[in-house]
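Got a structure for you, written out below as structure tokens; questions coming shortly.
Below is a slice of the complex: some chains, not all, each in place.
By letter and in written order, the chains are A, B and C; residue numbering begins at 1 in each of them.
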């Protein structure tokens, strides 16, 4: 039976293992025929949507891996607007609104409010969280 | 796999206060899935919850050199993690 | 559908507690049932007379006492953690219900989440 998931990532790449564990879970869910309703980035998790990460070439590029996965499966990736603005993650709309020197949001991620999380929480069979460890 | 009331997913080491709270708040009908640094609980066997089913995510176990799991612990891959999360009545990510 | 948001980190040192409050208020704003549970050092969010001006942050005392108005079901605090941190009816803000944070409590909610 096909089920739906909302995944919430609150840990940043290159600081926590959260984006990595979440991607392993997401791929397995899709492989099993389930649907990822949306991926919601909250707190420090918004850094996963950065277009400016340049990890060493022998390390996995997690923002890149996530972007490709979301695009391939047409899954919405949403960064919480309050978390993103505080932490310096902006698209061109927010760049203009706050008169910032540049934008750094990576496609296909979008910026939206916590309502996206509430909606996912209501609609999906399961909402799972991927937090930073220790 | 049998029924699980609540699946507790723990990704913190046994020294993190949330690990102790997670184990405290489990019932005998619950399951515990260790991921990330949570798998280090396997090296502290006396802290494992006696009554509940315990699972550990294979890549995290192997990364930390804990291949020899105790008899009461089942190793799972991501596909089984997905199945477990749907079988349980609810999931809490600690 | 009922949601329990757990806060186990102390106030002001990190942003997760504040972001957990935002999650609970957001659920309430969408008419979803939501409660807050403070455990461990998280119970220190509930101490009276916090003066956060000196560290250029905002106290959340007002937000929390207004929680019922915004549709929040309950503000719960783990009894043992309150005792450990010397919090009693005289030092806690109003509207807090003391509970034992155990397995039984969790089964009262469909969904339990941390902000980070």
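Keep this in mind: a contact is a pair of C-beta atoms (placed from the backbone, for glycine too) under 8 Å apart; a residue touches a chain by one contact, two chains touch by 3 or more.
These numbers were taken from a predicted model, which means no experiment stands behind them.
Overall, the file's complete complex carries the labelled protein chains at copy numbers of A x2, B x2, C x2.
One rule holds in what follows: only the chains that are shown with their structure count from here on.
Interface comparison, B-C versus A-C: the higher count of C-beta contacts falls to A-C. Centre-to-centre separation of chain A and chain B, using mean CA positions: 25 Å. Averaging C-alpha coordinates per chain places the centre of chain A 26 Å away from that of chain C.
Under the contact definition stated at the top, the residues of chain A that touch 2 or more other chains are 129, 131.
Counting partner chains per residue, chain C shows two or more touched chains at residues 111, 113-114. Interface residues of chain A, counted against chain B in their complex, comprise 3, 17-18, 21, 24-25, 27-29, 31-32, 34, 125-126, 128-131, 133-134. Residues 5-6, 17-18, 21, 24-27, 30, 90, 92-94 of chain B are the ones touching chain C in the complex.
Note for the complex: chain C touches chain B at residues 8, 39-40, 101-107, 109-114.
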